[in-house]
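Heads up, one of the protein chains got dropped from this complex, but the rest are sitting where they should.
Should a chain be cited, it is by its letter among A and B, assigned in written order, with residues numbered from 1 in that chain.
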Amino acid sequence: MPEEVRKQTNEPQNILEMRGIEMQFPGVKALDGVDFFLRAGEIHALLGENGAGKSTLIKCLTGVNHKDAGTILFDGKEITPTSPQNAIQMGIATVFQEINLCPNLTVAENIFVGRKEFKRKIINAKARELMQRFHLDIDVTRPLSYYSTAVQQMVSIARAVNIESKILILDEPTSSLDENEVQLLFAVMRELKAAGMGIIFITHFLDQIYAISDRMTILRNGRLVGTYDIGEINKLQLVTLMVGKDMENIFDLHPVQVAPDAPDTLKAEHLGAPGPVADISLEMKKGELLGFAGLLGSGRTETAEMIFGANRPTSGKVELKGKAVVVKKPFDAIMNGVAFCPEDRKRDGIVGDLSIRENIMLAVQAKRGFLHPLSRAEQNELADKYIKALSIATPDAEKKIGELSGGNQQKVILARWMATQPDLLILDEPTRGIDVGAKAEIQRLMLEMCKDGVSVIFISSEMEEVIRCSNRIVVMRDGKKAAELTGPFDSETQSKILQIIAEGGEAS
Amino acid sequence: MSVRTEKRQSLLTRIMNPKYMMVYATVIIFLIIYAYGAIRYGKSGFTTLRTFVNFFTDNAYYGISAVGMTMVLITGGIDLSVASVASLTGMIVAYGYERMGISPVITMLFSMLVGIGLGALMGAAIHYLNVPPFITTLTGSFLARGICSLISRESISMNHPLIDQLAGTKITLYHLVDGEWVKIKPITKIDMTVIIFIVMIIAGTILLQHTRFGRNVYAIGGNEASAKLMGLPVGRTKIAVYAINGFCSALAGIAYVLVVKSGWNMALLGGELEVISSAVIGGTLLTGGVGYMVGTMFGVLLKSVIPAIINFNGTLSSWWGKIATGGLLLLFIVIQRLVVSYTERKRK
Partner (left out) sequence: MKKKLHLILLIAGALVLAAGLYCFASICGMKDAVYAGYGVSFSDAAFQSVFMNDHDEAAVRADFNAAVLSGTGDSAAEGTDGTEAPDGTEAPAETEATGAETETAPAAAAAGAPYDTVIGSFSRVSSLRTAWRLQGIFLPVGALLCLAGLVLILRGKHLDFASIMRSKITWAVIAEILILIVCLIIRPDFFSISYQPSNHMLYGNLIDIINRSAEITIIGMGMTMVIALGGTDLSVGALVAVSGALALKLMRWDPTNPLYQTPGDYTVYPFILVLAVPLLVCLLMGLFNGMLIGRLKLQPIIATLILMVSGRGIAQIVTNGKQYTTMYSPFRWIGQGSCLYLPTPIVITVVIVVGVMLFVRKTAFGTFVESVGINANSSRLSGINSRAIILIVFALTGLLSGISGLIYSSRIMSNDSNNAGLNYETDAILSVVIGGTSMTGGKFSLAGTVIGSIIIRTIVTFVYFFGIPADATMAFKALIIAVVIVLQAEPVRVWMAKRTERRALAKGGAMK
């Protein structure tokens, strides 16, 4: 693969031409001379690791940030979007990663607020029509907060699609959608593409890129790597280009051997809560890594939360290290040696304005109670130890955790729990939304902890990761345990798991 | 067939839409308390039309101000300056005529401009400088009351034919008896302030429910960051809302002048809390995004019913009114809490 930067030729059908875009944040050059060209009637994937500059580029285009240098040609005319409103008026519609709608407005109002139409009757009828296009049969006069995240995401896409715009930007639209909904979205995208709209598609899921995109542009560290047709490079080449280093031996990881006579760490019987999960039984040995596979919403997270006490189970019992325990709140679980890295790092994990040191010591301190504080020296020692051990990239322990990159934040959360010296560590999607290098590092850490005798529950949407690291895999489907596979695993395991998930779906 | 079921369903769902729950709760509690009063003190005249109209008259100026406050609360803000601005208005009108000989018409218009201007200024500070509304409007409140005190430190009573005429303007209620229109006895009249109050409620409803501006107001209260990304004119709307609220405060001040016919620098002290609690009792969420003018109106009525009952009772100290208001607030926010958690649970 040629490593030199490939530039596109100036083609007449380009609807959008961004040239030499530069953007400076305090201390960082977020974009450094990036070129990006979008044709009418194509789906163009924008790729790169976290911090590569994808979002910043989009924000320059939609007027959220203002570029420092470079030109944007839209439809042959130079534009400088000053605000999202301005961009929308020019014909650039955006669906952001986080749902940007108003939960108190009705579905119809959310789609049409700020538009020409605003009479209730008209917008309700139009909204109903629009939602039918997405095969969603919902009451559009209810407040948005009434519906699930997936529906909300579809509504936000519907809102963007409904604008008579020439460019549609989809920033990670699929992260909260299940497979069916993704297919629906793709169908709509194809329709729009046929109508001549240019679509910029940002996602972390490589499969989806190959399923829908025509071309892709790769960014790395704020610089352009190149633009390729979809058939031009394969997945491995793509990942290599994104990461900038050879992928082959990054993921040279293997499950840790568990002694057959190791004592049980966790024994959960018939755990259940109305709605999400029913009748889950688990058993784990010391030093074992148990993988959870299954689709989003299949009950993986809910099971983990029940063990940790974040949600109270209504039935069943839990034994930790052979002792029956009642876990009413997270604190009880922590006192019994359980640790839990939640799925939504930003909402449930980090305490943004506190320093790395304070974030690391939080759980240990909670375990001790606030009347028995760690001295400043002990805190510093703890923080320095884990910053070194997990190679957290930071100048010092006093930096705010909110200012770190996603991967480093995740490492700090991991450090918070490692510091409590748990017997059972539950990791819910620890690798989501972080770059490939950090992913590998986190998995390596996980396996090292297993070696030290910690039992780990590893939940991830990326099946390859689960298969690579686990001793056993629990496959979840529709809030129930569908199967339990015991290692060692081979290349066929993935298709087997997929089959279990898919067939289960058919059966019900 | 299928069309018809869909229509019937949609009517039912429209009525049972969770977003109206809080308004229903306010109305129901008002009715319960009113019914209690009617049963206990029906004989002593609690059920007369006059008593009912008095519910409006008693707190009309708070009601007028509550119209603007509801909008501010819906955007997720708060305005603590309303009572001070109203007091300043009264002072301007009274001082202008009594000490400077300016016609009340001019001073009224001028004080409305002052209200709008101060409101817009505070809105701009909140939006552009990111100063919390609580602090900004508190400062505005100090400023208005301070200016008020600079103008005059004592109460100025005023005597002007126009004010008397406005205060005297009343609509007499008639009813049909044997094909003839007869005055209702005991004579029931509706004051000018009540007319302003009701007109403002209607105007507020139209503005909130049937204009693009109103929808933007709700959107900003729902999620301001989203509203910005959706391309809504957030800054303009917020400033306009505070300006409208300033206008309502000035109007409330004028209504207050019509009642007391004087200007005083310490008038309506603590009134902002009366206004805010009326809106909250009327189902407006302090977190923003939810609230209806009709609810606010019933909130104001509820605040008149309780003192009325204490009055009719005759043995209770009037201080119980404050405690009852506190209890009512508690009741309401607990209901709000339950409604919110109910809808959340249902979603899961």
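Going forward, a contact is a pair of C-beta atoms (placed from the backbone, for glycine too) under 8 Å apart; a residue touches a chain by one contact, two chains touch by 3 or more.
Every value quoted in this text rests on a predicted model; they were computed, and no experiment measured them.
Engineer: Using the definition of touch stated at the top, determine which of B:Ile147, B:Val260 or B:Val294 touches the missing chain.
Structural biologist: B:Ile147
Engineer: Would you indicate which residue among A:Leu73, A:Leu354, A:Ala389 or A:Ala502 is in contact with the undisplayed chain?
Structural biologist: Going through A:Leu73, A:Leu354, A:Ala389 or A:Ala502 one by one, A:Leu354 is the residue touching the chain not shown.
Engineer: Touching the left-out chain: which of B:Gly45, B:Gly117, B:Pro132 or B:Gly168?
Structural biologist: Going through B:Gly45, B:Gly117, B:Pro132 or B:Gly168 one by one, B:Pro132 is the residue touching the chain not shown.
Engineer: Tell me where the left-out chain touches subunit B, residue by residue.
Structural biologist: Answer for subunit B: residues 78, 80, 125, 128-132, 134-136, 138-143, 145-147, 149-150, 153, 265, 273, 276-277, 280, 286-287, 317, 319-327, 329-330, 333-334, 337 touch the chain left out.
Engineer: Across the whole complex, list the residues on subunit A that are touched by the chain not included here.
Structural biologist: Given the touch definition above, subunit A has residues 26, 308, 310, 329-331, 334-335, 340, 342, 347-354, 358, 362-363, 365-368, 370-374, 398, 416 touching the missing chain.
The rule is short, and it goes like this: only the chains that are shown with their structure count from here on.
Engineer: Nearest whole angstrom, what separates the Cα centre of subunit A from the Cα centre of subunit B?
Structural biologist: About 46 Å separates the centre of subunit A from that of subunit B.
Engineer: Can you tell me which positions in subunit B touch subunit A when the two form their complex?
Structural biologist: Per the stated touch rule, the residues are 10, 13-14, 17-19, 211-212, 215-216, 218-219, 221-223, 225-233, 289-290, 343-344, 346-348.
Engineer: Inside the complex, what are the residues of subunit A that reach subunit B?
Structural biologist: 64, 83-85, 87-89, 94, 96, 99-106, 109, 113-114, 118, 139, 141-143, 145-148, 159, 275-276
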